[in-house]
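With one protein chain held back, the other chains of the complex are shown just where they sit.
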Amino acid sequence: MTAPRTSAGPADARTASGPAADGPLVAVSGLSVAFPAGPGGSPVRAVDGLSFTVPQGGSLGIVGESGSGKSTAAYALLGLHRDTGADVTGSVTVAGHDVQAADGAALRRLRGGVAAMVFQDPLSSLDPYMAVGDQIAEVYRVHHRGASRREARARAAEVLDRVGIPDAARRARSRPHEFSGGMRQRALIAMALACRPRLLVADEPTTALDVTVQDQILGLLRELRAETGMGLILVTHDLGVATSSVDELLVMKDGRAVEHGPVRDVLHAPREDYTRDLLAAVPRVNVRRQTRKDGLHEPGRDDSALREASVLSEASVVPGASALPEAAVLLEASGLRREFGRGKRAVTAVDDVSLTVRAGETVGVVGESGSGKTTLGRMLVRLLEPTGGRLSYRGRDIGGLKERELRAFRSELQMVFQDPVSSLNPRRSIGESIADPLRAAGKLDDAAIVARVRELLERVGLDPASYHRYPHEFSGGQRQRIGIARALAPEPKLIVCDEPVSALDVTTQAQVVRLLGELQRDLGLALVFIAHDLAVVRQVSDRVVVMRGGRIVEEGPADTVYEQPAHPYTKGLLAAVPRLEAAEAPA
Amino acid sequence: MTTDLLTTAEPEAGVAPASGARQVLRRLRARKSALAAAAVLGLLVLLALAAPLLAAIEGQDPNTYHDALVDSARGGVPLGDFGGVSAEHWLGVEPGTGRDLFVRLVYGARVSLLVALGATAVQILIGVGTGLAAALGNRLVESLLTHVTDVMVAMPLLVFAIATMAVVPGDFPRPLLLAVSIGLLQWGGMARLVRAQTLSLKKLDYVSAARLTGASSWRVARRELLPSLAAPVITYAAVLLPTNIVLEASMSFLGVGVKPPTPSWGHMLSTATTWFRADPMYVLLPALMLFVTTLAFTVLGDGVRAALDPREASRLRVGRTRRKARTSGAGGAA
Partner (left out) sequence: MTGYLLRRAAGALAVLLVLSVVVYATFYIAPGDPARLACGPRCNPEQIAQVRAQLSLGDPVYVQYWHFLQGIVAGHDYSTGTALLHCDAPCFGLSYQNNQQVTDMLIERLPATASLAVGAMAVSLLLGTVTGLLSALRRGGVTERVLTWLTLAGTATPVFISGLALLMLFCAYLAWLPFPSYVPLTEDPEQWAWNLLLPWAALGLLESAKYARLTRSSLLETLAEDHIRTFRAYGVAERKLVTRHALRGAVAPVISLSAADFGSMFGGAVLTEMMFGLPGIGALLVHATVTLDLPVVVAVVMVTGTAVVLANIVADVLYAAADRRVALR
């Protein structure tokens, strides 16, 4: 490993040279973290008997789904559970420092000086009142007591420059809200670099970022590691992100390590069923969609089956859209436009968008945050009124209809929402929520409504007996199924799905995507599938629309857009998607 | 066909929301101070309700003068120790008049609670109505009501309440007048709260989903919004109650509240300012009653607020709740 360069006084030497510089960089053994129980509950054991080591200069990706305890484990490396009431047992050694035994002062020296942390949300993780450079300088001075203000500022500008902030000396005086999301994350990384730590712990560092920015940040992390020789522990839910950035993977589930090994081994020859399921569920941007005739692929009971399926699908070249070119046009938008605010502050969220949705097809809408895709989706079902343009459903203009006049169309245009928590009223039983559109229609009597709701619950893979249960009793994936059942209830012709799976874990995601595909096939629904995740969109779409800044930049059959993108923006997006295959390919 | 029923990969059901009334009650019960406050208030309400009964038991009434019990030579100081405490007059008598203090205090509780509750009811009615209308109405209605609300919040209530007393005919029943004028003047906070809550509720997807069912806006408001508003409105009402009690007492103290001979703590206190050297009991008792009542309401209000706030339960965690939306699938248990 490369020894950290020491340049700024004795304090630096003290923090940098640990008691056992030749041992492993990180040694965790038998780590358990339990959170105290709320009133009437039992303590939550978030991490349970976790052990692993990372060699000097090595890198480890901790991956797992929500609730697997991966972030909790990472926090323990810096002793961040101290004084929070959490019960931490086992031993954690970072660069020879025993984190568990360290006193307050020693722990503060370790934090930032030996091991530095990069958090998930770059905006809220920086002090909004302080210039970015001053924040970095402050951290530097915590670890270099002898350093003057001027030296600290110089160091801040230096690291900001290193992470690629243009005109760093001047931008160091800006406050965080004057930075873009990507620049903020760069600034956080600069803060981590400031004291030349030997280990960087990054907790979902790119989750809040768009895919192109994510690509840049991951590249920066790789560069910095090569240059300084520091170790990296990357906590992420995204296997693609992990594989492109680390040497070893640790798969966690329910607080325990399921599998641990070099990236290639874990991807290629997973020993555990859970890892296999996880890998199989990851949507791949370079794999064609299964045509409806093939039936939908079963995201793998085993990995080879998936490979075969994907080979098969590439062989049977029957793009979904070309199967029904003559199908009737359901929804047609032309020159659709939506502004928010008035006067000088008006923002155009959707600008001159034209789109056609035919019966039975799936139109995927992809775009980064702020591209206007959600606004478009809400206009299509008329939750929002378009500011301009024409929106017609089966030939009738519905763009300017009043709420009362819209009622006749409401049942035919439905929506599935993103957030499984807020899409169901917590105070009403799920059966009642699903029954709502049926009751509003007033065509069925009570018994018929209940029977229909039970049927719908079963249709989306839930127990019909759960009619009287409340949303909080269900998991995220189950709630999304309930949301789908509610959308199906009035027998719609078209459902707009706004990021329906982006809040879900990858295995749940695969199940919900499969369910949507089945429903479409069986019921002949038209779907508009909005998502930021290019791979998921490819899995489900016949045609794809790429949005940027409120406009459509590219449109076409899914395979054409993904395989021969015409617009440079689309090309850039596709290139930025982290791929499992890159690491999978045998060297 | 059915898809495989819920494989193990689905995470366990999330933490139940803090909104359930039962959970709030459970958390409230865990706070000893809130329980004590509730007990004190229960006792107080009982006293107020049973005022005529208690008076009958003691054998006194609030308005009979007992000249024999005060020392007219010393300006009317009650005879006997502690302001004339005796078997007939449990807490002594009023200086000057000799009226029974205990009965006047429990009748005073009646006035106090009645005015405060009445005012709170008016505040809830106007506040919820205005707040809902501001949140659901069109741009014009919204900006108008929001402005009016801002003005109402800013205006010094006591000044206005006092001023209104100058123009209301003297024969108008005073407790009712007080309740209405306090209520009419102090609904701004409630309206703001309801508007903010409604605006954030309106953004929730389940409200959008309800609109997609083709239900009328009234139906959506009634079924999806109002039930969720109940908790914050009740909490805020609990905060308003002690303020209203103090306002009534203040106005009576200033001589523009309930009119004598109706017993009122505030009025007693204002008379007491001239007696506090000679008869400290007369200051102490109404002051104590008023203080304990407002303190109990404040403590209870604090408790309710804490019980309703799910953050209170998760304060021990390392950071704030994680970003929702896109990233919520990514969080670890931290």
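Going in written order, the chains are labelled A and B, and every chain counts its residues from 1.
Here, a contact is a pair of C-beta atoms (placed from the backbone, for glycine too) under 8 Å apart; a residue touches a chain by one contact, two chains touch by 3 or more.
Just so we're clear, the structure is a prediction, and the values are computed from it rather than from any experiment.
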Option from B:106, B:256, B:281 or B:304 whose C-beta touches the chain left out: B:256
Contact with the hidden chain (one of B:163, B:176 or B:230): B:163
Which residue of A:66, A:125 or A:185 touches the chain not shown here: A:125
Touch with the omitted chain, as defined above, among B:126, B:145, B:182 or B:290: B:290
Missing-partner contacts on chain A, residue numbers: 78, 80, 107-113, 116-117, 119, 121, 124-130, 135, 138-139, 142-143, 175, 177, 188, 191, 345
Missing-chain contacts mapped onto chain B: 147, 151, 154-156, 158-160, 162-167, 242, 246, 249-250, 253-256, 266, 269-270, 272-273, 276-277, 280, 283, 287, 290-291, 294-295, 297-299, 302, 311, 315, 318-320
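The criterion applied here is as follows: only the chains that are shown with their structure count from here on.
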Chain A-chain B separation of Cα centroids, rounded to whole Å: 45
Contact footprint of chain B on chain A as seen in their complex: 35-36, 38-40, 44, 46-47, 64-75, 80-81, 84-86, 119-121, 124, 203-204, 207-208, 235-238, 255, 277, 281, 369, 378, 381, 383, 403, 406-407, 410-411, 413-415, 417-419, 421-428, 433, 436-437, 440-441, 458-463, 472-478, 483, 486, 490, 499, 502-505, 507-509, 511, 514-515, 518, 522, 532
Touching residues on chain B, where the partner in the complex is chain A: 1-7, 9-17, 19-20, 26-27, 30, 204-206, 208-215, 217, 219, 223-224, 227-228, 313, 316-320, 322-334
